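All protein chains but one are shown at their positions in the complex.
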């Protein structure tokens, strides 16, 4: 199983499908698990922001993790961020017992200095256990916590159990280069970097040093292909594929409504039965769906995966 | 039982006592419930920020509510704010079934326009049920959500089940006057206003229109006396008592460490066995305790309640 | 001259070119003014965020405005946002005397309720004068002030001198539809809407009701053509052109470094002599320039304007 400092590839961020009565749609969750695996995913990340983790009850989170872990043949990483370290620790221990490969932890808007950030991750590692492998999420646009390159190095030095950076700063191309340069010079230890930000800069990130992607774009199969093209050094072909998808990637990366776009695309692709979301958060209007359908049709002219 | 638009008096915000192993200290919780009642409290508010609600597991919150409601002879209001409306609704229904008088709801930092605020409280009222009486918490310093006077009027008009404003804007003396003026002119419906902000402006708030206090200062008996002096029109005596307590009130109202001060004072007064807090958050150093002890000794020269 | 509630077309947001000694490069400013006009711009907006307005001395702002207004044959709108209303008013009066068509005003992060926002724009209109036409900037991602649709309606109702909305919320497609629906139903008065956000959603915005674009993308000629294609109902052609530019548009829209990308592109296109920026803010590294050059070369295969 691959969740460690050497991990390369694509870890889709999984959605959480719901039924009309707002309960979890377990059949769709199974189908979605298969969808990610069939797309060639290296692993699956569940209970992230896209997975509407903040809107789930503790027992729902546990059951979702149990279901996906039991079904998946690839490593499963579980988002455990929580205002309560006790709750974070409990979920982490439960999912590790269930067979998760590791967990994912983010900061929050209240962290306003490097000292506060360092204390937060010390508390988090105490809560999840020193031996639990974890990914550090660097997503300032939504989380409002800024991790400088030296701060990332400090967290990595403090916590050998952190094996991966989920990189989604904005901008971050130079940041990736700076991290890799620090590692090359011996100033920072090794770890895997998977990039996110909805995939908005996936055309250049591998050249800057990323090891792959950990993001929720509804075409994980296209992400896997982009990743392969990059590994093979086919720069132009990777850009051609990326450029074809960029209009949709951008729609999905919008704040708030992006989640609705993502679930709508997953539904159109047959990966989940419905695009229902829990509140709060905007839904797609008929007009908004028509725009996505139009972009899908345009994409289908270049990528047959979109012909649905 | 008094939790309605006519409510007057003092609703202490209750702390949550812990044992050295960080479990809830049920004996201290009983003692604390009695302490508030013996102090003359009109009601008790549990699971607020001071009650470390964000660090509790859902079942702990439920058990704490059950325990306090069962023991108290005065109305108990339960803080139910939660990033998940599902979780908010569940806790609200559970505590109302247990006999709570009502719940308390706040906004959060993500609410940046009056439309977003209105939507948040619509979702919240849907979640807790249209018939559940609730208090609206207006605490921008910590919650980062700003409720203007017209916005408060709008929430009150939208939701007849909101019976009380927990007023802790900063500054807020003119705001209290503006709300009462709007009500007097018929532009806003009636509701109770209890003030908080640690009690920092309790010397003037009743004259500005407040109906009492809902705050966590460790001398609820002194708050009850201040309230009585105000009702009796004894302005100078009310100020004398307030001024004697202000040095301690200010220590308790500090961000972060204020909670440690509050629990230390409750321990010194015998209301709880230990001043243990859950992480994160700073603790009192020996030096910090010495300062509180010194202020207590100074206060004891003017108020015998502090002679401990 | 077109700066009013009927305005349609493209208003580029102008950069401010500097010399190596960090003084304003007046020759480049002239060349840039011509560049925008030759691109078919309806008007020019100067001293916005892209124009590094916050890094200019008051007399520099005045001189830049004087120079551009004197040279341009199209209307010039001047950003006058300033923490000081006195300074805002002074610059507004000066540029209107020089012949500006109007000014542009934004809110700021300190505005946390609709009442505060309304007061801010009242103070601003008092400062610039009731008769000065102005554009309202709605840019929450950078300015951290959220204008709901009803709030925009309120500002427009309060201030007849506001003739335009510079729309750059994120997301905003539904918001555009909501504004136009409110106007169609008589619930909101008429005004022009030019969209920005770097042009990231220009492929759909005109269909949602925008009248054109007010943004800084370094291909204003392409923006003018997209605008024309939309007006002519050539949806597919407009999308084809947009999609070709989207990879570059996205690079320019990055926080911070986007300004460096924009100036580099303007330099590559010959519109300014150097891509020098004032501090603070990141510059493009050689690697970053290579990436832009690569995207330019890719674009040139579809749009000859990029063959440089």
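A, B and C label the chains in the order they appear, each numbered from 1.
Please note the rule applied: contacts are C-beta pairs under 8 Å (C-beta built on N, C-alpha and C of every residue); 3 or more make two chains touch, one makes a residue touch a chain.
No experiment lies behind these values; they were computed from the predicted model shown.
Student: Out of A:21, A:59, A:97 or A:115, which is the one that touches the chain we can't see?
Tutor: A:115
Student: Touch as defined at the start, partner being the missing chain; which of B:20, B:186, B:233 or B:256 qualifies?
Tutor: B:256
Student: For the chain left out of this view, which of B:174, B:232 or B:293 touches it?
Tutor: B:174
Student: Kindly note down the residues of chain B that lie in touch with the hidden chain.
Tutor: 170-171, 173-174, 177, 200-201, 203-204, 208, 239, 242-243, 246-247, 250, 254-258, 282, 285, 287-288, 291, 298
Student: Which chain A residues touch the hidden chain?
Tutor: 112-116, 140, 144-151
Student: Touching the missing chain, which residues of chain C?
Tutor: 22, 54-58, 83-87, 90, 109, 119-120, 123, 278-280
We adopt the following convention: only the chains that are shown with their structure count from here on.
Student: On a C-alpha centroid basis, what's the spacing between chain B and chain C, in Å?
Tutor: 47
Student: Report the inter-chain centroid distance for chain A and chain B in whole angstrom, where each centroid is the mean of the CA atoms.
Tutor: The separation of the two C-alpha centroids amounts to 39 Å.
Student: By the touch rule stated above, which residues of chain B touch at least two different other chains?
Tutor: Counting only residues that touch two or more other chains, chain B contributes none.
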